[in-house]
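Okay, handing you the structure first.
Missing here: one protein chain of the complex. Every other protein chain is in place.
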């Protein structure tokens, strides 16, 4: 056996698979534990050889970047080993994400909770940007929550280095609802501002409990954005009419954010505004955002351990993920319908015993 | 003192003649015919419920009604409406108009001087009840102490008994001057506490309303969500069907298995969706439990960074512009396409310079000292560990 193969089997022994918890088109996810410490992990097994051009690009990207990024607010890649023709990523186990929490109607968000989540998102993102990495797929689905409440950026399958001397990049990145207008206009040269726009949308979603800018198509997305934030002018955003896919989508006036975000503080709105500035150069950076007065003002951000958590461990398949392209989340997918808690509540409210003739 | 509750009920509002009373939602399922006002003045107030839930009382057997003053009944006058005076005597609107339009005049029944605006619509069938309720309402405004305001139960009960006495006297018109004096005395002595309790009450009502609003908003968004989810579900089902067909065509796996697999996935999805729409808890309850929690682990002030790395910021300072051949393309970007997209050459410069200073003073490793990363498969002395062939 080669030295390389031996090294691999040494690695493989350390990580024990317990059970399968999900599958996608290019990966299978298991829940497992670390031999010796019994620390909970997720093993993402990527099927090599699916891709006719060899190793799959998003697998490469995930591995490349997660190998380098070690931060409290970025999902941790504990190890990588291969087994025959499969690539196994050992990730820390995180069983819920921000989308599940937003959708769970039984949870109430305090302003300090939102502050805490947004702060953690910015910290994780700032660290990526400090390492010159764009995430390019930020959405609540990809912000995983650990059992101790900490938020972690995950799914680096679309990530890329930036700040290269004038290299073209693809504009078809980031899930539509969180995509900034410059990408919708087909910009091939862009920077860290694209991630900031996504964080702005997530911030808004935390306050509204529903997606802020849900467009049905790329053009519709632009319309949705402009209806919500007003159409950009040349003065506001110099040169945007020259972008490759520029089209006019109608003139909309700029409504005040306060009208929709009635419960938000002035600081919060100020920060949100800065995240959603049209000209990418003027958009706030992650580093600046972390120094924004919003975070220093009262109330203090909720301590992660006290943040709301999903009440029941269910799997709500997120809206944007149709073909089951899983990331190292280890989401549970039960085959039987979840019962127990839900059923008993329903029984309590049984109105079947109303006496005839009484007023309702 | 003037009450802020329910608006100034002494104000009259004009309304178009013949228009339905802009009043309250009738909560009773069988509302008798609406009696419309013939007068041009609206009589608001009276025993009015500020939440607007109870309606004006309408006599069921309309035909028997008769104005005691003019003796007209509904047969001749279908729009007959009887109002109540502040001395609790009934008369019809036309009599009121006739008698009081030119100013205050004595009540035809008891001779008490009345003004036109002193008349209110009736809320209760029994006028005595109406009077009692009005009295109690007035008293409650001034006598609003709670159990917590007393050191012991005895004191609270004594207070309640006093209040009952006063109320009884007022209703039955016993010792009126003396009772009124007692009321004034109490008011003077307890002004502060009374005011405080008023505010407490208001705050409670406000919180209640906010909660209702929030629940209503949540209901709305939930409905909207549901609608969208249903649409998605439909789309998903269709794409599932398509993918089954695709898979059956392209895959060489067992057809039964493929279908079973697809069904399993669809089932998982739908049960999950159903489960997520379970009943929501009361927000107030949750907020209260969270408040309790915050005493255990305190929230700490925000700190921008929580990692241990620096990016060599102290080792260089960025100029605003450089003589740089590498960023020719950017300089030639006359139309500003790169700039509009957000590419910032300053970032590329910073990255390069950081790279130029990173690890500059790192001493290279020497010898075979411990602690340096060893290639796996090698033992301590660097020899390859012989594995099984």
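Per-chain numbering from 1; labels A and B assigned in written order.
The rule is simple: contacts are C-beta pairs under 8 Å (C-beta built on N, C-alpha and C of every residue); 3 or more make two chains touch, one makes a residue touch a chain.
Note that contacts and distances are computed from a predicted model.
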Inset, instruction - Refer to UniProt and select, among "Cyclin-like protein", "E2 ubiquitin-conjugating enzyme", "Large ribosomal subunit protein uL15m" or "Acyl carrier protein", the name of the complex member that is left out. - result: "Cyclin-like protein"
Inset, instruction - For subunit A, enumerate the residues touching the unshown chain of the complex. - result: 2-4, 7-8, 17, 20, 23, 28, 47-48, 52-55, 57, 60, 63-65, 67-70, 72, 80, 82-87, 119, 130-131, 160-161, 164-165, 167, 169, 301, 335-336
Legend entry - Positions on subunit B where the hidden chain makes contact: 254, 256-257, 259-261, 263-264, 267, 300-303, 305-306, 308-317, 319, 322-326, 349, 351-369, 372-373, 375, 377-378, 381-384, 386, 389
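One rule holds in what follows: only the chains that are shown with their structure count from here on.
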Inset, instruction - Mind checking the centre-to-centre distance between subunit A and subunit B? Centres are C-alpha means, answer in whole Å. - result: 30
Legend entry - Footprint of subunit A on subunit B - complex, ascending: 29, 218, 221-222, 224-225, 229, 232, 236, 239, 264-265, 267-269, 271-276, 278-281, 283, 286-287, 290, 293-294, 297-302, 304-307, 309, 311, 326-327, 329-330, 335-345, 347-348, 350-351, 375-378, 384-385, 387-389
Inset, instruction - In the complex, go through subunit A and note every residue touching subunit B. - result: 1, 3-4, 6-7, 10, 71-73, 103-108, 110, 112, 115, 119, 123, 126-127, 130, 132, 162-166, 182, 185, 187-194, 208-210, 237-240, 242-244, 279-281, 283, 287, 290-291, 295-296, 299-303, 305-306, 312, 314-317, 319, 322, 324, 333-338, 341-342, 345-346, 349, 359
